[in-house]
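Worksheet: the structure to be examined is printed underneath.
Apart from one protein chain that is not included, each protein chain of the complex appears where it belongs.
What follows is subunit A.
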Amino acid sequence: MSSTSNTSTHHTSTIGAIGAPSRRNTELALLVFAVAIPVFAYANVGLAINDEVPSGLLAYGLGLGLIAGVGHLVVRKFAAYADPLLLPLATLLNGLGLVVIWRLDQSERLQQLAERQYGVFSPSAPNQLMYSAVGLALFVAVLVFLKDHRILQRYTYISMVVAIVLLLLPLVPGVGADVFGAKIWINVAGFSIQPGEFAKIIIAIFFSGYLMVKRDALALASRRFMGLYLPRGRDLGPIITIWAVSLLILIFENDLGTSLLFFGMFVIMLYVATERTSWIVIGLLMSAAGAVGVASFASHVQARVDAWLDPFGCYKTSGACEQIGQSIMSFGSGGVMGTGLGQGNSDLIGFAANSDFIFSTFGEELGLAGVMAILLMYGLIIERGIRTALAARDPFGKLFAVGLSGAFALQIFVVAGGVMGLIPLTGMTMPFLAAGGSSVIANWALVGILIRISDTARRPAPTPASNPDAEMTQVVRP
C-alpha cells in the first residue's frame, strides 16, 4: 500500500484493507500474564492447605513458562500473523487446570479413597504436566508440518474412515476398555487413550470437505413451507447417516457426550454451510427423538436422566448418583465469591473429582465470579475461532474453523451443563482444565489448527502486481 493512502486512512474512513499488524508482542505480554496467574493460584493453594509456599512452585512455574515460551516462539516463527489470544487463553486454562488438579492431589479424602480402591495413590498433577508438554509438542508439530490447512482438504474421505475407525476402536475386544460403564477408552502400550477426542478433530476435516462440495445441493434444492426451507427427501441422507452413527455410539459405547458432540457439530456445520435454519430445527427434532428413544430402553442412559431429574432423590435409594448431588452442592457452597482456593470441600465428590467434575471445584473455590471468568475465557477462544472463520478466505478453512470451535463450544456446554445439573451428565471432560491426557493433547492440537487457519486468514495479501492497462488511464498533472 502506498504512503499516500496511509495518510488518507489516517483522516478518513476508507474502504480497503488496512495492514494487519502481526501482534506477536501482544501475545507475549498476555502469555506472561497467563503464566503469572496460575503461579499465583499455586502459591495460594499451598498457603491455604499447608500454610507455606509450596516447594514445587518454581518447577511448576518454569514448566508452564516453558510450555508458553516454546509455544510462543513457534507461533512467532511459523504463524507470525496468527490470532494473539488463542495461545494465552489456552495456556491460562491449562495452567489453572494443573493448579486445581494439584490441589485435589493434596486432598486427604481423595488419597484415602484411592488407597481403598486401588491400594495406592498416585498424584495426577505430574502426569498432567507431562500430558500438557506432549500436547504442546503436538501443537508445535501442527504448526511446523501443516503449512496450509487446505492440504487437509485432500484427505476428506480418508479422514472419514479414520474417524469412524477411531470411534469404533473402543468396541473392538482386546483393544477397548470398559471403564465405569462407558466404552470410550482403548489401551495401547499401557496407556489409556480416548480416541473420541482425536476423532473430533478428524471428523471436522471430513465434514468441512464434504459440505464444501455439497452445500449448494443442500442449500438450493428445497421447498418453502411455513417459513422454513425444507430440504428434499434425498438430501436428508447425510444428516440421517450421522444421526444413526451417533445413536450407535450412544447405544453401544454408552457415551452420551460423544454422540451429542458429533451430531451437534454436523448440524452446526450444515447450518453454516447452507444458511438454512431448517437444518437446525430438523437437527434439534432428531436429537430430541433420538435421546428420548434411547433413554427409554438403555438403562445406562436412563440412570443418568433419573439422576438429572432428581439429583438428591437417589441418595435415599442407591447412592449411585451422589456425584451430581455433591457437584451441585459444591456450586452452592461456593456462592458468589467462592471459598478460596484450597479451602473448599469439593473433594467430597470423590471419584472423577479431578476430571469430569473439575468444574465443580472451580465453582466452589472461585465462586460464581470465577466460573463466569472461566466460561468467558472459553467463550473468547470460541469467539476467536468464529472470527477466524469469518476472516478465512477459503470455504474449507471457514467450515473447518467453525466446526472446530463449534465442537469446542458444544463440549463446554455439555460438560458445564452436566455438572451444574442443567442437562443430564454426559461424561466428557472440560477442555484444558480436566485431568486426562487425550483431552489435553487433542485440544492443544485443535488450538494449533485454529492458529494455523487464523494465520492464513490474517496474513496480509501480497500487493498485486501493478496492471499495465491501469497505467494507460492515469494522467499525471502538476
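Please note the rule applied: a residue touches a chain if its C-beta (ideal position, glycine included) is under 8 Å from a C-beta of that chain, and two chains touch if they have at least 3 such contacts; residues count from 1.
Just so we're on the same page, contacts and distances are computed from a predicted model.
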{"item": "Protein name (UniProt record) of the chain left out of view, among \"Carbohydrate ABC transporter permease\", \"Biotin-dependent carboxyltransferase\", \"Septum site-determining protein MinD\" or \"FHA domain-containing protein\"", "value": "\"FHA domain-containing protein\""}
{"item": "Hidden partner chain, touching residue among A:L341, A:I382, A:V440 or A:I453", "value": "A:L341"}
{"item": "Given A:L62, A:V144, A:V161 or A:A369, the one touching the chain that is not displayed", "value": "A:A369"}
{"item": "Identified contact with the non-displayed chain, of A:I328, A:A352 or A:L380", "value": "A:L380"}
{"item": "Chain not shown, touching residues in subunit A", "value": "1-2, 4-5, 7-9, 11-18, 20-21, 23, 26, 30, 33-34, 37, 40-41, 44, 47-48, 51, 84-85, 88-89, 92, 337-341, 343, 366-367, 369-370, 373-374, 376-377, 380, 383-384, 391, 458, 463-464, 467, 469-470, 473-475"}
